[in-house]
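Every protein chain of the complex appears in place save one, which is left out.
Order as written gives the chain letters A and B; numbering starts at 1 within each chain.
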């Protein structure tokens, strides 16, 4: 019984983190077909942003999340200005942006390594304490992370479905030529989407590293997990990413509890690959017949 | 079950559903050896979907496709190519990074038979076939031009060339003359007539240009919402009020009559 509650709480905690981490990827791919491999860099930027605001400026712990979001926004801005802006709509955008964002990520990690140092830091966005309800024991931090993740995802859904920006994003994602012809300021929309994605990635970086540590390479593993989650859920589908987050979290946790920690990722990947054999565009992905 | 004489292509109850939407709805028709079947219909009628089903690009949801009496339902695109069915595409589809000559050789080599273990160079037969089609389509001067750099007419001719270089028994043409001026249409039509008359290729052609289609096709089938709306001789189109209503319009009806008459005159004088 304790094993099950342990798995359940871990699944919810991990799933929430995966969800927060992957919706930003889903947003960018869904709206402008951009596989953002700089997501890991945004995560790290957000994490360090939180440290900078709280430890550096001496502000209260909860401002860490805001610091992460601002840092993430800056990262998104930089990404747009240095890469997306120039090649969006040009030939082979999909492939080029994948490699470019990988390069971006490398540069960011180098910058952090060289300018800030590789010292392992503690994420200040934390609360202590646990709730103990009989057999169930949940840390306050876990609850905080889950709540913040849920809030973030909800806010994103609100933006996408209820705001003007969301309407424009959906127009651009469906048919970019039609959007342009209808007077949608495409570049401005893309700029906002990239910054928005940066904000979410940065925030998720704060939440993620709150239970681990902050160091320059902290973004890569979450990036990989987020990629797998998005691919399983169907690239571009935010509901898909959510479902896949919890499914994968559950699978990984169960495997880790039973077979051992190191088998968590390999088994999860195997399952995802098998799912993709039957549904090549993920569980909720767009089934498009491409005639090139 | 015996069929005599056997239809070259027989389609029984073919359906392609995307959820609740039926792109192809319980189609039943056949094509006989040596004839030209035209397929028309408004946009979204399911014409290209039908070609995707026939050429193995998409699997049907229900129904059967028989080619030369054998069931080819559900076979993949390359298998169907090897059986002798070739197609062209609405959006120009050639291999842009290769020259015209290489395009034809590649299609000749891989299209004519299933290559279990390809060699390290093309065989003589593929090279000869490619040269023949180069001549037939009038592309000899463009042999070493990159396919991606071709003007529109030559691009279409190349695509047609790649489709016929494997000597298909059945050729599916998807809007082959769309966007061409009358002189260019005639160039393509000349190639098609050669295929029909000298090579005995059976042809199914989707077109919007009614004058071309009614002049070229023996029978015409009109699709609407994935189902068959009308099937009959080329001249009979304008006589079906539903067809005129849904698809032709008044001027289209006049065009189709003109086209059918031109073909009759052509047949009478030749």
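Criterion: a residue touches a chain if its C-beta (ideal position, glycine included) is under 8 Å from a C-beta of that chain, and two chains touch if they have at least 3 such contacts.
Quick note on the criterion: contacts and distances are computed from a predicted model.
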Subject >> Undepicted complex member, UniProt protein name, chosen from "Leucine/isoleucine/valine transporter permease subunit", "Lactate utilization protein B", "Xanthine dehydrogenase family protein subunit M" or "SpoIIE family protein phosphatase" >> reply: "Leucine/isoleucine/valine transporter permease subunit"
Original post:
Quick one: which shown chains sit in contact with the chain that's not drawn?
Top reply: A, B
Original post:
Pick from B:81, B:134 or B:253: which residue touches the chain that isn't shown?
Top reply: B:81
Subject >> Hidden-chain contact residue, picked from the options A:106, A:182 or A:258 >> reply: A:106
Original post:
Touching the left-out chain: which of B:20, B:70 or B:120?
Top reply: B:120
Original post:
Which is it among B:89, B:142 or B:216 that touches the chain not included here?
Top reply: B:89
Original post:
For chain A, which residues reach the chain that was dropped from this view?
Top reply: 29, 35, 82-83, 86-87, 90-92, 94-96, 98-100, 102-107, 109-111, 113-114, 220, 224, 227-228, 230-231, 235, 261-262, 265-266, 269, 272-273, 276-277, 280-282, 290-292
Subject >> Those residues of chain B which, in the complete complex, touch the missing chain >> reply: 55-57, 76-78, 81-82, 86-87, 89, 93-99, 101-102, 105-107, 109-115, 118-122, 162-163, 166
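Keep in mind that, in the parts below, only the chains that are shown with their structure count from here on.
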Original post:
If you average the Cα atoms of chain A and of chain B to get two centres, how far apart are those centres in Å?
Top reply: 47
